[in-house]
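These notes are about the structure you will find just below.
Omission of a single protein chain aside, the complex is shown with its protein chains in their original locations.
Letters A, B and C mark the chains as written, and numbering starts fresh at 1 in each.
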Amino acid sequence: MLSPDLTVKIAGVVLANPVMPASGCFGYGEEYAPFFDLRRLGAIVVKGTTAEPCAGNPPPRLAETPGGMLNAIGLQNPGAVAAREKISALWQSSVPVIVNVSGHSAAQYRDVIELLDDLAAVAAYEINISCPNVKAGGMAFGTDPAVVAGLVRELRGATKKPLIIKLSPNVTDITAIARAAEEGGADALSLINTLLGMAIDIERRRPVLANLTGGLSGPAIKPVALRMVWQVTSAVEIPVIGMGGISGARDALEFLMAGASAVAIGAANFTNPLVCPETVEGISDYLAEHGFASVKEIVGLAKKEWS
Amino acid sequence: MLSPDLTVKIAGVVLANPVMPASGCFGYGEEYAPFFDLRRLGAIVVKGTTAEPCAGNPPPRLAETPGGMLNAIGLQNPGAVAAREKISALWQSSVPVIVNVSGHSAAQYRDVIELLDDLAAVAAYEINISCPNVKAGGMAFGTDPAVVAGLVRELRGATKKPLIIKLSPNVTDITAIARAAEEGGADALSLINTLLGMAIDIERRRPVLANLTGGLSGPAIKPVALRMVWQVTSAVEIPVIGMGGISGARDALEFLMAGASAVAIGAANFTNPLVCPETVEGISDYLAEHGFASVKEIVGLAKKEWS
Amino acid sequence: MLKLHKLKIIKQELVAPGYQRLTLAGGIAALAGQFVQVRVSETCDPFLRRPISVHHCTEDRLVLLYRTVGRGTALLAAKKAGETLDLLGPLGSSFPLTDRPSAVVVAGGIGAAPLYCLLQALKQAGKQVSFFYGARNQAELLLRDEYRALVANYSEATDDGSAGTRAVVTQLATPAFASLDATVYACGPSPMLREVARLADYYGRSCFVSLEAQLACGVGACLGCVVPVKGQEQYRRVCVDGPVFAAGEVFFC
Partner (left out) sequence: MLKLHKLKIIKQELVAPGYQRLTLAGGIAALAGQFVQVRVSETCDPFLRRPISVHHCTEDRLVLLYRTVGRGTALLAAKKAGETLDLLGPLGSSFPLTDRPSAVVVAGGIGAAPLYCLLQALKQAGKQVSFFYGARNQAELLLRDEYRALVANYSEATDDGSAGTRAVVTQLATPAFASLDATVYACGPSPMLREVARLADYYGRSCFVSLEAQLACGVGACLGCVVPVKGQEQYRRVCVDGPVFAAGEVFFC
């Protein structure tokens, strides 16, 4: 039997398979390189990168929750200049690198792009308009369609590379934001970022996280993520990278069938460092067993069967 | 040692303790009566009741998810007239009965109240403006502050009994909705209802629920619920009944410390039919061990310690 | 007060690859067709209890027979003698005995589990019982000798012919539907039940089937497990109105 074709094309970039680690959960790749050959990934999405170095939030930054976790990292990163080196090193692995771009203003997003745009290593930008842990406005971008359209339009003018807009789930109608990003010129969308949550330590009688609130990720959020991927892929024409609670091939297949063209895996890397390559294999096995020649055949399949 | 005072007052109603089953998870009480003495509850919130009998959604209506479950019951209930009997029967137990009221229009909510308002058994109404499983508009009420304020104002004119407004978490800014309900004349708020989610069966390649989407509940949603309770109790003066993922006293204490004056327990009843009375005892034990004379002392405690 | 039990596991046996028989200390006075809701994990994943029929029940023993199909049943299968099992029950409706002198009982695969209890009750009531036991292959015909010992007429059907007749079990049972003045009872996969219901209707036999559905509460409170029932405006709950229904009520179109 021929092995199924796993390639997908997102925003003009061809990926060898539809599986990538999610931003912030895989550093710049170096930490997971000892566990498996990174060339088994469809792409690598690196940590949220800002123009200037960013210290992030004070600790505690983590809390475990039922079926998931809260994080309030607050975009700790070495800044775009230092990130150049890490990105270039990563590229040696020949896997497309997607740079997650963060900022507190349109100008700051633009700065990151300008500092990185000459790097051949950068295959695309993922514009994080949805980080719930940055107080100065990160969330604001993600919740107002007009602001989103304007930001995307502005960044569209700053680079020829593909722009993937990463959406916040903490909104009443994610399809409105998705359409705004599409109108602004986005090449693709990523969803979902984390749900805004919190935890309280009843012995210390105070919030667990120094930042008060944090972003909820992991299996717990999968049903919400899947619903939003279904809704958004019905509302826009551009491809969607689906994520939120994926911890293996069965979850990934749900997202693909809901309409995602590719998937990203975040928190599950922490439980199982091999989750990404195992998911690639699991998807391939499913396709082979069920007689699909290409992963593209199952994208949105649950919708087609849904009258 | 004196046992701690567990009484709380919500919307003018005195409850013997701050724990009640959440609407839709406890029927009209009869199913759980064989497991424990219902008088151990602070209140009983009954199934969402509509003016006319309602068949609800076709099956399948349930899907298990990581740390939780999806439901798309669609408000199956016998209608307000038939509910009168069940409510009266329940009242024999002497525990305040809160009737969860649902509808597709302001007039329908009003009808339910008119059909029940003479019943002494009804201690308060919980107005469900947030059911994600009713297509004809249930959600719409819950997502627009102006509509919420208008609805509450109208219902305020229809009854002298306390009105508890139950909010949807599927919004960008729940504090705006909460303030609107307060302005409209709400006596208290309940939050959260379920998060909108879905699941796909990858073998059958179609959504698991006949209704496509369903409401996510259970431990998985606790961090989101807790965050919203914290936010809302900072934004309004009226008391809040907190719920979402509570499965025992430790969870309930988190909600109380976040600012909730009482808590409701939904899906956890399915796993542990004794979860409500066990939670009452666990709260009492915690108060005694930590030297609190009354549960009211810990309401919002995590906020006070939070500078 | 009632229905919530913590029973000690006496025996956990692998009766065939992928099939377990679990013996618990303590009786719960269940009727044939009723089930229990088993808590398989102390954690919130899996979140819900798992419904398992009462296979056999005495004053001081409860026996479950189950197939390991997913995570919940795998966790159940991993529990060992000496551990305690948290369960609710007995829950749901039971198979009614009728005034017919004989009974035709049709089992498909693990659907045989609750029918063991029923065969005992029928035997006790002095009924003439014909039992038709279908499975994919010989290995999945569980506890054959024990079932055989309870009935007057015992027949087997397998998909691959590795035991009994190579046929679907309803085909094998058809002559009995035609010839016997019997009440029909069945448990198994849905297509099998539908065919049993059709045959019973055709031959004018009263017929009871046990249904499955995804449950949450198991006690009638959540309204999650419903099926449409003939002539009823409201859906009925599998967990309290069933799992045993008159076949004509639930297979009607």
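In this text, a residue touches a chain if its C-beta (ideal position, glycine included) is under 8 Å from a C-beta of that chain, and two chains touch if they have at least 3 such contacts.
Here the structure is a predicted model, which means the values were calculated and not measured.
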Partners of the unshown chain among those that are drawn: A, B, C
Per the touch definition above, residue among A:18, A:219 or A:259 touching the missing chain: A:219
Per the touch definition above, residue among B:4, B:24, B:48 or B:67 touching the missing chain: B:67
Residues belonging to chain A that touch the chain removed from view: 24-27, 31-32, 34-37, 47, 53, 55-56, 58-69, 71, 73, 76, 78, 218-220, 247, 267, 269-274
Chain B, residues in touch with the chain not shown (by the definition above): 66-67, 219
Those residues of chain C which, in the complete complex, touch the missing chain: 41, 43-46, 71
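Note that only the chains that are shown with their structure count from here on.
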Which of B-C and A-C has more C-beta contact pairs: B-C
Relative to chain A, chain with the most remote C-alpha centre: C
Chain centroid nearest the full-protein CA centroid: B
CA centroid of chain A to CA centroid of chain B, Å: 34
Distance between the centres, which are taken as Cα means, of chain C and chain B, whole angstrom: 36
Per-residue multi-chain contacts in chain C, two or more chains: 44-45
Contacts with 2+ other chains: residues of chain B: 63, 65-68, 218-220
